[in-house]
Structure formats: structure tokens, C-alpha cells
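Mind having a look at this structure? Questions to follow.
Here the complex is missing a single protein chain, while all its other protein chains stay put.
So that you can tell them apart, the chains are marked A, B and C in the order they are listed, and the count of residues begins at 1 in each.
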Amino acid sequence: MAYKDQQLSEEKVFKDPVHRYVHVRDRVIWDLIATPEFQRLRRIKQLGTTNLTFHGAEHSRFNHSLGVYEIVRRILNNFENRPHWNNEERLLCLCAALLHDLGHGPFSHSFEKVFKLDHEYFTQQIITGDTKINEILENVSPGFSQKVSDVIGKTYKDKLVVSLISSQIDADRMDYLQRDAYYTGVSYGHFDMERILRVMRPIEDQVVIKSTGMHAVEDYIMSRYQMYWQVYFHPVTRSAEVILSKILHRAKELYESNDFTFKLKPTHFISFFEGKVKLDEYLKLDESIVHYYFQLWQEEQDDILSDLCERFMNRRLFKYVEFNPNLQMKEWMELYQLFMDAGINPEYYLVVDSSSDLPYDFYRPGEEEERLPIHLLMPDDSLKELSRHSDIVEAISGKKRTDHKLYFPKDRLDKLEDKTTKKRIKEILYGQGDVKNVR
Amino acid sequence: MAYKDQQLSEEKVFKDPVHRYVHVRDRVIWDLIATPEFQRLRRIKQLGTTNLTFHGAEHSRFNHSLGVYEIVRRILNNFENRPHWNNEERLLCLCAALLHDLGHGPFSHSFEKVFKLDHEYFTQQIITGDTKINEILENVSPGFSQKVSDVIGKTYKDKLVVSLISSQIDADRMDYLQRDAYYTGVSYGHFDMERILRVMRPIEDQVVIKSTGMHAVEDYIMSRYQMYWQVYFHPVTRSAEVILSKILHRAKELYESNDFTFKLKPTHFISFFEGKVKLDEYLKLDESIVHYYFQLWQEEQDDILSDLCERFMNRRLFKYVEFNPNLQMKEWMELYQLFMDAGINPEYYLVVDSSSDLPYDFYRPGEEEERLPIHLLMPDDSLKELSRHSDIVEAISGKKRTDHKLYFPKDRLDKLEDKTTKKRIKEILYGQGDVKNVR
Amino acid sequence: MAYKDQQLSEEKVFKDPVHRYVHVRDRVIWDLIATPEFQRLRRIKQLGTTNLTFHGAEHSRFNHSLGVYEIVRRILNNFENRPHWNNEERLLCLCAALLHDLGHGPFSHSFEKVFKLDHEYFTQQIITGDTKINEILENVSPGFSQKVSDVIGKTYKDKLVVSLISSQIDADRMDYLQRDAYYTGVSYGHFDMERILRVMRPIEDQVVIKSTGMHAVEDYIMSRYQMYWQVYFHPVTRSAEVILSKILHRAKELYESNDFTFKLKPTHFISFFEGKVKLDEYLKLDESIVHYYFQLWQEEQDDILSDLCERFMNRRLFKYVEFNPNLQMKEWMELYQLFMDAGINPEYYLVVDSSSDLPYDFYRPGEEEERLPIHLLMPDDSLKELSRHSDIVEAISGKKRTDHKLYFPKDRLDKLEDKTTKKRIKEILYGQGDVKNVR
Partner (left out) sequence: MAYKDQQLSEEKVFKDPVHRYVHVRDRVIWDLIATPEFQRLRRIKQLGTTNLTFHGAEHSRFNHSLGVYEIVRRILNNFENRPHWNNEERLLCLCAALLHDLGHGPFSHSFEKVFKLDHEYFTQQIITGDTKINEILENVSPGFSQKVSDVIGKTYKDKLVVSLISSQIDADRMDYLQRDAYYTGVSYGHFDMERILRVMRPIEDQVVIKSTGMHAVEDYIMSRYQMYWQVYFHPVTRSAEVILSKILHRAKELYESNDFTFKLKPTHFISFFEGKVKLDEYLKLDESIVHYYFQLWQEEQDDILSDLCERFMNRRLFKYVEFNPNLQMKEWMELYQLFMDAGINPEYYLVVDSSSDLPYDFYRPGEEEERLPIHLLMPDDSLKELSRHSDIVEAISGKKRTDHKLYFPKDRLDKLEDKTTKKRIKEILYGQGDVKNVR
């Protein structure tokens, strides 16, 4: 029997707290999971620094990737005999679902920003490059790995397949909302996925939702909104990310400087510092390695690097206030100068972080990120864009919300000896009242 | 106000999936949580290698420690005005609960066995040694750290306090059963803790259970039984532990040998190899460090070390069969010789692992581990040992169950070229039939 | 000890699926629960006819009343030592919470509409009239029953107390959303009540919410919205209510007519038909009695009454289409005539039902139902009306949504012999397409 059609002699299952069980019957899927590249995802947390805010959020990308695969598997079970659905695409969808996050590194958000990387690029590299994953996919059929890569890159010709993996209501989002809610323990993130799966219908170029399931979709969109503001953009999590980014900046700066030598050569980081990361180097970097270096760097002779690393490892985070530098340019410049005067390097210790989210949007051609809208399939078989049918969604549609926060080491301000500087800094930061820190 | 009595201006909470919220009001507790020694527990998984079997089990000891603290806090809330309860002991109990696992290192089970360590010894060292934890505890009152250490070591004079932290139905067990069930996703591990807490009563020298709550306790004991056999002793988890132990053995052996030099000096491990681990060295070793070395050791020039590390990191585990060497001594010896003949070092690749559990026991003086029984408080205020009142508990009381498994690398056997050796090995391992591997 | 201060020797608990346990310590509460008037609530379903749509929704008002009591009890535990809170009002709040629904009869919605009754009037009658409930309350202190009645009637002078029991985020709503979600099994209705309770603060004249808890309140409001449209206004449930109302109408009409005699005198209904219901008669009417009569009426000689009763008991409900008579007056009049021509009495078999909901509103003085807004307590201790701080709530604030449906017996239309009438009726009802019936 052709490799692509081989079935395991007995279905294998993974016990999964979110979907109860993840079911595997295809040998290809089983083999992909067993590769070193996929196993590596066990050492990369799904939510980066979020566990410093929500201690339960220690789950890995391995965990999530299996979940996305399982959701797509269930969707395709429902699609099996439906019009428009070509069951030949089944294995392609399953592989793309399983592998869509393969290129994530540790703390992707910060690493990508500081080192100008893109995890999707690495996902595609792993799939098409010289890896075990690629070997298995090419075994399915020559060129199959490229197809998987195209689906993930959204360039695959069959848009129906693409929309299963990436859209405003795809398996990826449905898994992470529920999973992240489960592991953090927050009560948001619940929606009736079983119902959504049952009302999904394939049409020519996309997956649509039977209109009778509209309320379940509304609930999903509200879950998404709440998870963004309550979990993903939690200011304490962002504080840890701010510190992490500054560590990476500082280490790079030191590496580039002529005046500084690391006690231990930062072997694993060099290609990152030099901006020419090769695939095999990228694959070696997981969270363990990062933690290892951060532990060592606590003892490096640069005060900024060692302080920031110590803060990160021991969770001595920055505090924050609401602050919008666009509107408060004068205060911003004054603060910057005051920090300089006080001997606290503002490049590293006075940081604005802005987060913004657009909970749902219809199609706005030409905008920076064109989003494909969710379409409802009406009883008369016409399509209707979701926000034209749902009051709730219409109300929040296209409304981008942005939150600006200013991060700083309150402990160091508290210890400032120059009373005038200290007083003025606090005046600007807290105005008349006193700051409220969450944790 | 004395440090020990200081309260935070607002109660702080940690969102916890198991107990909903962990509540902190005492400044002492808040400060203990913020120490580097306690934050380090974030980098140590509660269940070691279990996540290789149950991918959800990625939670840390930090997570569990907060949970145990929270349970004790709730118990003490109920005890507040009860006879026999001295509320002066409250802070002591809370600290002991929070800190009881502080000395756990990464993959404690294997490390302790191979390097003859004892996590409880390190817990007590951290509490009484030169640490931030100790500083805070001594700030409560001189000698307070020793008291906390005594409670954890079960030598504290007030046995009621000790039994809250360590008994057959203590806060530690109640937390981990529920927590491990939550994160693995198994359906065992649920019992009505709220009810158990409500029927706990302090008496002179122990915590007892009002007899009306007996069924909830039965359910707890059955949960415990199921969790041991379904999760903690899962044969796949033990396979990973077997490999881990063998890595540590091999690395030590190589370090001690004159013929081998590590490419990278195993700095973090040296004191372990030499059997003289100091506290500060111990505290540096978390799972990240272990993973870092295992990654490097994959490229060391010793075949056994690099193979075992590669297996561990990429989850290429050993397979297993039921095998009791005590009863099958002849087969064992023959197998050992066959492995030698085949060039597969049986010291590292043919490993028996035995697990045993005693779900509940009454007091049997003089036995290897004397267990204090659970006592029911009867309506007439007499005490009755649990198994004398519960049919179910009586049925399993004192019944030790042991499971023996033999682990080996099936992949290498499959590739053996000497057909006769291969055939004979498989005959012994699988008898007439063929092995069934779980995953 | 004064009756009002008496405590049970041991706390009593009720096992409750929603709040885990309902705790009772006050003797007054215990005694109130044991009265026949309160026990009667066991025989009145919380959601009337909803169980014909969601078969799980078979829970009683007894169930819900205990839940509301429990929530208020928990709120007051948190309030105990807060400024503005007068703990003297504790028992009053608990009694009002427990008893707030006491006057509900079976299928209140339909009975109130048809017979022009008001359950709140009866609640107050039971509390202040000649009942066991009144006896217990007066035992607390003379005039206490009137106070309880005033709180429920929102005329009590202390507005803080009133707002605990009746506001846009009161214990009543928090209980029923969660409880109705639990019993129906829908995934809406979950919100983080524990968090809301923790951020509730008493001020002079109302309960407010600390602004840090805003997202939990948003989630509560979205739950409310979803429950209304997904559960409470479910068109199938409304079909059963339409039939029920028509049964009551018909029975009254027959009673008033000179030409008809009931086989069995409808003793329990007479005072309802005659519009002069006395308290003791009201208290005798529970769902069992209604079902008893409906069973008998199936055999009465009036075709309409027997048909409608048979439909209700055996769940042969009316079907429905979207239909707004205000906009479709011409069609409405034509349909009415067609039904007459076809011999299907349109008074009973062609029924428009309109449901509308306002998920949240700020204060609009002078409007038909003045709603007190939810106020957030900001970090600087100022108050801010919720919709001015929450984008989501602002988006739906004050947006009333109305749904009109036309109900009719499709089975009878299908059997019409006059093809022309039948065709024309179906044309009007379904337009070009065909109707989609939910269940």
C-alpha cells in the first residue's frame, strides 16, 4: 500500500485535556510527530512569558499543534461526503495543521522583533529543507512538502484548504483560545466548538458557517476579544517581554562592541547576533538554551545585562503606568532626561509597549492586513458577511483598540537618593495619585 | 506592626485552574513567593518525564506549591475557632505548605537515585541555609526557619501541625492528585475536596475526618490508586526515566574514566559526579540546564551517551515487556549474554524497572515506612481507623502491588544482523506472541 | 439568644451543582426553607416550557432561590468589614434573596399575561400575609416581614440593600444565567462570578464594581445577551408558550360562555377565570395541578381546548416563520381571512409572538423602565458608568433587539383539502422558498 494511504493497525490516541483525545490513524501523521523537529516543540512554551502572570500557562507548542491537527481532523470527518470537498486534500490539510507552528522558536515574539526573524519563514524552511519532516513528506509524493508549505504560506491554489488553516475562524484559533483558557484557568475562552464544527460547510473557495450557528460564532469572537485583553496583552506578561527584548538587545550590543568579552562564548546566539541564522542553528535554540544563557549572563560583568537577566529569571519585573508617548511627547522627553540624570539608562529601563487588537473585521481591500471575512450560509444558500447579520459583531467590527504602557524599574526609582529627581519622575509617572500595580 | 502580622493592603490572587484562585494576604507569604529560590520552581516540572506520555503534564512545582499553600489556607480558615487548634501556628503551617517541595531538583526521581541525593534534605538546607528564603523566615522570628524545617522533616513537636503537611490525606496529596489529573486530562483524580475540607477536624495530635465524610475519603483513596497506576507509573514515563538514569550513570562513568574528555566541561554536573553537592550549585541546576547538556552530549564522542541523549530529547524511548527477574532469573541471564553477544551493552540497554504502590495502610509498627492511619471521628466522638469502617478501604488496605517491566531498544533489535541471536532474544522477550507497545 | 441571632449547631449544606454547596448557618433561613410556601417552589419549573426545547432544563425555582441566597451570602461575607456596609442589614438581605421569587406560579409568563397577574404582588402577599413565612419573619422582629417585602419591591429606603437584590448585575441574574446554562447544557452563561464577587464594593447607595474587574462584567453581559437569544427566547419554547396562553384563553372563554359545561369543574382555575385570586388559592396552583387539568381537558368536548391541550402535553407544537405584522399588515389580514375560510380559528391558531431584549442600558430618565446603570469604581475612587469605559458594552448599550415570529399549526395546513387556499397560505408564509423548522 502506498505510504500515503497506510493506516496504523490500531488507532493511536493522545490524552488531551482540551479535546479529550487526539486520534491518529494515518502513518504519515504518526511519523511526523516522532521527528526531532516536531518533538522540539515540547521545549517551547505556547505562551512565552505568560506563565509569569498566569502560572498555569506552561503548556508547549507541541500540545497546541496536536490540538489544531485534531480539530482539522474532525472538520474533515464532517466534510467527507459534502459537495465541494475533495477528499484528496485530506492528508495535505492534516499535515499543514500539524506543522503550521513548526518554525516557532523560544519566546518568538521578542526574538522575531529583536533579530528581525519570521517564524513562518522557518516553518517553511523546516518543511522544505533538509529535515526528517521533509523526508517524510516527500515520501508521500514528490512535491508534497512544497504543497504543505504553500498551504501554510497561504499561496496554495485551493483557497478552501487555506481557509481551514488560516482565516478569522480557523482551527488554529479555535484550539489556542480554548487551550490557553484551560491552562491559565480563566473563564473566558469557552465557546461551543462542537456546534461550530457541525455548522461549517465547504464551498468553492472557503469554509462558511450555516446561519443557524451564528450565535456560537459570536461567542467565539467574544472569547477571542476577552482572551486578547485578559491574557495575551496582560500588562505583567508584557513587562516580562519588555525585559526579555532588552536582554537580547543588550547582548547583541555587547557582542558587537569591541570593549566587551563574554565569559562564556555565546555560541548558540552568534548567528542571531550576526543576522545570518541557518536552519540547523535555529533548530537548536529552544527555551532551555535561552534559560541556560540567561543564568550565566547574570554573572557577566555588564551591569545592565546581568541585572536584566536576574530580573527575568527571578521575576523582578518592571512596573507600569498608562502612557501614550504620542500624546505625551513633552513628558516623555523630560522623563528620558531625568532617567539619564539619575544614571538609569532609559534605553533599557524606560520602555513604551503598545498592544492593539482588531477582534474581527470584514474585508477592507488595500489595508495593511487584508482579512477574509467570515461568511454565513443563509437558508436560501446565499452568503452574508457575519457583521451584516450579527448586531454584536457589527458593534465591534473593525474597531481597533490600542493600549500604551510605560514600563520602568520602580524598585530603582524608590532607591534614588536625589529627592528632586525622584519626586519629579514620580509626578510625571503617577500624576497626583499613586500607581496601582497589578502584581 | 510586627513583620509576621503584616497584611497586604489588598488581598492578592493568583488565577489557578485547579483551585480557581490562590489567595494571599500575609506579607510573609508574598515575600517568600518572590524569592529566587521559589521562582526557580517554575523551571522544574512537577511530573518530570510524564509529559512524554501525557503531553498536557507540563506544569511546574511552582504551580503545585501554590496549590498546597492554598489548601492549607482553606483548612486553617475552617479551623480558626475550633478547639485544639492554636491559631499561633497558622503562619508556620502556611510557610511549611508553601515551601515543602523547595528542594526538588529537575527530574528528582532519577537524580536522587543515581547521585544518592534527597530532595527533603535540600528543602531543609534552603530553609535554614544562606538564602533569601531563610532571611525572610528569620525576620518572622529568630528560629522560625528551623521550625518550618522541622515541620517538613516531621520532627516538629506539634503533631497536629505535621499531619496537615504530611499524612495519608494531607494538603500535598490532595493538591497533586487534582492538579496532575487536570493537566494530564485524565478523568481520575477528581474527589470532593471541598467536602473533605469541611469534615476535617483538629484533635490533639492529628487531623481527623468526621465519619459523615467517609465516602469522600474513599473516593480520594481510589483517585490516588488510579493516578498511581494510570499516570505516575505509566510504563512509557518509566521508559523515559530509565533512559534518563542511564544518561546520568554514563556521564558519571565517563567523567570518572581516564580515557574520556568532554568537549565542553560539564561544569554544572561536576559536584554531582563527585558526590559533594553544595547548596548554591544545587540551586543552579534546573531543567533548562539539564536539557542544555543533553543537547550538547548528543555530539559527544561516546556512542552510548550520545545515543541515550538523542533518545531522550527526541523521545525515541525503549519498548518494554512484563518481566520479573526474580522469577525469570534464567531468562534474564541468557538475555544479558545475548545482548553482550549482539554488541548492545546490557548495562545501559537492558533495564528492569519495578514500581510498587500501597494505596492506603493502617499503622504497622516497625515496618519500613510507618504510616499514620486516617482516623474517622465518630458521632460519639470516638476515633475509628478508616479501614475498620470502610469496606472499600479495608479491601485494599495494606495491599502492595508491584509491577516489573523490562526495557530495551526494540529498534536496535530489529536491525540485528545475526538472525539466530535476534530470534532467540525475541523468543525470550515476547514468548510465542508479539509485543504490544502502548505508544 | 434572640431568634434572629440563633445559629444552627452545625452549618448545614445543600449540594448544589452550580455553587458546589449552599451553606446555611442562620436558624431563620433554615426555618424559612422548611415552610410549605417555600417547598412549593419545588413544583414550579424555573424555565416554564423551556424543557420542551432543552430537555435538561427541568430545574425548579426552589433550586434557583437557594442559589440567589448563596450568592448574596458570599457577597456579604466579603462586605463584612467594609465601609458603607451596615452588617445589621445582613439577615434582611439574605431573607429577601431567598424569598424574592416566592410568588411565582406555574408558567408565570403565560399566566400573568392571560390573567393579568403579577408574581411580585404575590411574593409580597406571601411575605406579609397569613403564612408560615410571615410568622417566621415577624418572629425576627415586628415589621421585619414588611422590610423584606419592601426590599423585593425596591421601595426600601436603603438603596444599597435594594441594589444587591435587583440591579443590572444582581445576585438573581448571576444565579439564573449560570444555573440555566448548567441545566440546559449550553456553553453560554459562564462568567467568572468569583471574580465579580471579589471586586464588588458597597458604597452609599449602590453596589459598584472595581474597575479592574471590568472584563469579568463584560463577559457577564455577553452571557446575558447570549442566554436571552439562545435560550430564553428560543422560538420553540415560545411556540409552547403560545399554545399554553391559548389554552388558558380558551378555558376562560368556555367558562364564561353559557353554552359549555366542563365535565370536571375546574375548581382550581375558577378564581383565575373570575379575576379574583386569593392567596390560598394561588398557593395551591403548581405545575402538577396545571398538568392534571390539561390531561383532563384533552377529553373535553371543545375541539380547540382538547386539541391545544393534546399539543401541549405531547409536544406537538406550532411551527413558525419570521413575520412582523407591523410591516406586513396586508399579508396579516389576508392570512387571517384565509384561516377563517379554511375553518382554522385564527384567534387560536395564527399567533404573532414578539420578544425583545435590551442587554444593558445606562440611565435614561423618564423611559418606560428606568434602569440603574452599573458603575465602575476607578483607581481614583471616582465612579464611571460601565458603557463609558467598556468598548464592548458601549457598542451594545441601549440597543433593543426585537424578534417577531408567526406561529401556526403546519400539520393542519398540510392536510387542507382546498388546494387554492392551502397554496396561497403557504405562499404568504414561506414566500418563494420553504420554511426551515428548528426541531
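Following the convention adopted for this analysis, a residue touches a chain if its C-beta (ideal position, glycine included) is under 8 Å from a C-beta of that chain, and two chains touch if they have at least 3 such contacts.
No experiment lies behind these values; they were computed from the predicted model shown.
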| item | value |
| --- | --- |
| Touching the absent chain when the full complex is considered, from B:107, B:144 or B:188 | B:188 |
| Candidates C:183, C:273, C:297 or C:320 - the one touching the absent chain | C:183 |
| Touching the absent chain when the full complex is considered, from B:31, B:101 or B:218 | B:218 |
| Residues of chain B (touch criterion as defined above) contacting the omitted chain | 186-188, 190-192, 195, 212, 215-216, 218-219, 222, 225-226, 229-230, 379-380, 391-392, 395-396, 399, 401, 433, 436, 438 |
| Residues of chain C in contact with the chain not shown | 12, 14-18, 20, 34-36, 39, 42-43, 51-52, 54-56, 58-60, 62-63, 66, 182-186, 284, 286-292, 295, 313-316, 439 |
| Touch list for chain A against the chain that is not drawn | 13, 20-21, 194-195, 198 |
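Assume only the chains that are shown with their structure count from here on.
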| item | value |
| --- | --- |
| Chain centre separation in whole Å, for chain C relative to chain A (CA means) | 43 |
| Centroid spacing, where centroids are CA-atom means, of chain B and chain C in whole angstrom | 52 |
| For chain A, residues contacting two or more additional chains | 186 |
